[in-house]
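To start, the structure under review is shown below, and the notes come after it.
What you see is the complex with one protein chain gone and the rest in place.
For subunit A:
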Amino acid sequence: MKILVAVKRVVDYAVKIRVKPDKSGVETSNVKMSMNPFCEIALEEALRIKESGRAKEVVAVSIGPAQCTDTLRTGLAMGADRAIHVEYPGTLYPLSVAKIFKALVDAERPALLLLGKQAIDDDCTQTGQMIAGLLKWPQATFASKVVLDEGNKVATVDREVDGGLETLSLDLPAVITTDLRLNQPRYATLPNIMKAKSKVIKKLTPQDLNVEIRSDLEVVQVTEPPQRQAGVILSSVDQLIDRLKNEARVI
């Protein structure tokens, strides 16, 4: 079976984020970018399924500007067989991404689509769910364990939910989004980095897939969260109640 994995190029998790002076967004020029950590986990899961003999091919997909090929190269170096880059230099929102994925899935016909549960730049946590909706496929989000049955027909997924763990049984093809504790992603070792040089990255545009990118959303302003105020030591419970009632207005 074929597995499609979505990987997103985001600001590296260790970088200190700065807002652009014109408040239009976050500073991304000259800033270290890497693969979204949850996407790494998704790719790792796909590779493990392939190594257990259940899957024939793992395809990494990224949507975005030209530099997404760096992220795809990392994915290939981890072990993906080939990659697809849908090039679009502008801003992308989850619904547009979902529509592009629907077109790709219709073309590639994978049995499993794996994504990270959310991207660490916009934290939308929407794309996987939207794709499943568009495809009318079953979905299991926040997966912490994925087990496939003998015939690759059913996936049993443990989900991390607020109340604990929920186990779902899904008929394939399905969409699964990965949570933190699913696995520990592998390093790209040098032999695999060398092998990745000869692997194919197919280039497409949204027009090739008959998808029109438009958005009903517009970012008006991006600001830093307010500076955290220092704590105050109060002298009595009455003072505390007064502050909570009149200043913080929580009671």
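Convention: a residue touches a chain if its C-beta (ideal position, glycine included) is under 8 Å from a C-beta of that chain, and two chains touch if they have at least 3 such contacts; residues count from 1.
By definition in this document, contacts and distances are computed from a predicted model.
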Complex member absent from the view - protein name from UniProt, among "Dolichol-phosphate mannosyltransferase subunit 1", "Isovaleryl-CoA dehydrogenase, mitochondrial", "GATOR2 complex protein WDR24" or "Myotubularin phosphatase domain-containing protein": "Isovaleryl-CoA dehydrogenase, mitochondrial"
Among A:194, A:222 or A:244, the residue in touch with the chain that has been omitted: A:194
Omitted-chain contact residue, chosen from A:103, A:120, A:134 or A:168: A:120
Touching residues (missing chain, whole complex) on subunit A: 11-17, 32, 37, 73-74, 77, 120, 123, 180-181, 184, 187-191, 193-195, 197-198
